[in-house]
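Excluded from the complex is one protein chain; the other protein chains are retained at their positions.
== subunit A ==
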Amino acid sequence: MPMTITEKILAKASGRDAVKPGENIWLNVDTLMTHDVCGPPTIQIWKDEFGGQAKIWDKQKLVIFPDHYIFTNDPHANRNVSILRQFAQEHQLPNYYDVGGERYKGVCHIALAEEGFNRPGTVLIGTDSHTCTAGAFGLFATGVGNTDAAFILGTGKIWEKVPESMKFIFEGEKPEYLTAKDFILQILGDITTDGATYRAMEFDGRAVYDLNIDERMTLTNMAVEAGGMNGIIAADARTEAYINERSSQPYTVFKSDADAGYHSVYEYKASELEPVVAQPHSPDNRAVVRKVQGRKITKAYIGSCTGGKMADFVAAARILKDREVKVPTFVVPASTAVARQLKEDKVNGKTIHQILSDAGCVIAPSSCAACLGGPADTIGRSVDKDVVISTTNRNFPGRMGSKQAEVYLASPLTVAASAVNGVITDPRDAMG
């Protein structure tokens, strides 16, 4: 029976030869990821439900990253990290990445990739909606809540309804003024925030496979913004090279059959697309930058698992080089590895870190920071009626702090160009 890549992975994980969309199946989980916001309540449910018998099904498969609320004086937030630390000690967890030292990694989704947990063909479940990011490596990755995670923690299993797949093909060559962010915002505008609910979003086409791993993760990261269960890009040579450098664990490369069934197929010509933004207050409120250019902004933000990867800062630096920002601009590397690399990689003799700081950006330690607002003392948090242009993934009311603030989502090129002018700006006008 012809199957999509998602169906093939789910068939393997449920021990069947084939699965069909709509079937409810139990999956064996390969990796369970949690963080400081959802880890403590997950652990509590696991203790309450399994009682004295509570056992972790497989310590090697459990990965914990404190990353959300970490550089804060908020006592409740700090207590969450203490709970994780104690749990990791008590159970001698091999994959706990504590904050405050060498092991600290930064935002979970990027750290998962960097630490080699994103193995093609596996099932990765996380207590965070953007767990779908890992699908960029040709695996099934999706987010769940604490109860589901606690159940996995004790049993290694989860039920899922096999999703129908939607296919998004980007043909041709991507112009240099576009990034993967423009691709996904384009899709969101077309299918809206519930256009992929309970479905798999599969990305394909030359312009997708031309993207580097960072950029591929931008596509899959925002599958959940369309309601998608997972986003997925089949592994290619680039994926395998990346994973082989970081993991010696086995993996399986699956690809969709040519005659597999899809709910729908969308085709785009990359060269015909334009830079776009998502206007307040929804990621599907798309407008081409040309239509909204000139709108005043009060803040710019380049960070998060979506927009704080190396590729994002390289893009921003292309525009910010030898220029100055006109509005407060925050740079938050998604991971400590990205933060380090910013100080290593050079463009014309200057490190990217230097380029960004010379342009007047405030460079913060890596964490989720103001992507989700966070406690009142969070760096870059929006206040009052801020108008923010940001490389993050959500702009619902209050997401970045203030409920009165307006947030525009855009590519790092568009954000950098706008920061330089203090108004929303098409990157084509700043790239020379």
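The definition used in the following text is that a residue touches a chain if its C-beta (ideal position, glycine included) is under 8 Å from a C-beta of that chain, and two chains touch if they have at least 3 such contacts; residues count from 1.
As a working rule, contacts and distances are computed from a predicted model.
J.: What is the missing chain called in its UniProt entry, if the choices are "3-isopropylmalate dehydratase", "Cation transporter", "Na+/H+ antiporter subunit D" or "NADH-quinone oxidoreductase"?
T.: Result for the unshown chain: "3-isopropylmalate dehydratase".
J.: From the list A:D194, A:E267, A:D322 or A:D429, pick the residue that touches the absent chain.
T.: A:D194
J.: For a quick check of understanding: of A:F117, A:F151 or A:F203, which residue touches the chain that isn't displayed?
T.: From the options A:F117, A:F151 or A:F203, the contact with the absent chain belongs to A:F151.
J.: With respect to the chain omitted from the figure, which of A:N28, A:S129, A:T252 or A:T298 is a touching residue?
T.: Once the missing chain is taken into account, the touching residue is A:S129.
J.: Can you list where subunit A touches the absent chain?
T.: 24, 37-38, 40-41, 44, 48-51, 53, 69, 74, 76-77, 79-80, 126-129, 131, 143-148, 151, 154-155, 157, 161, 193-194, 197-198, 224, 227, 229, 282, 372-376, 394, 396-399, 403
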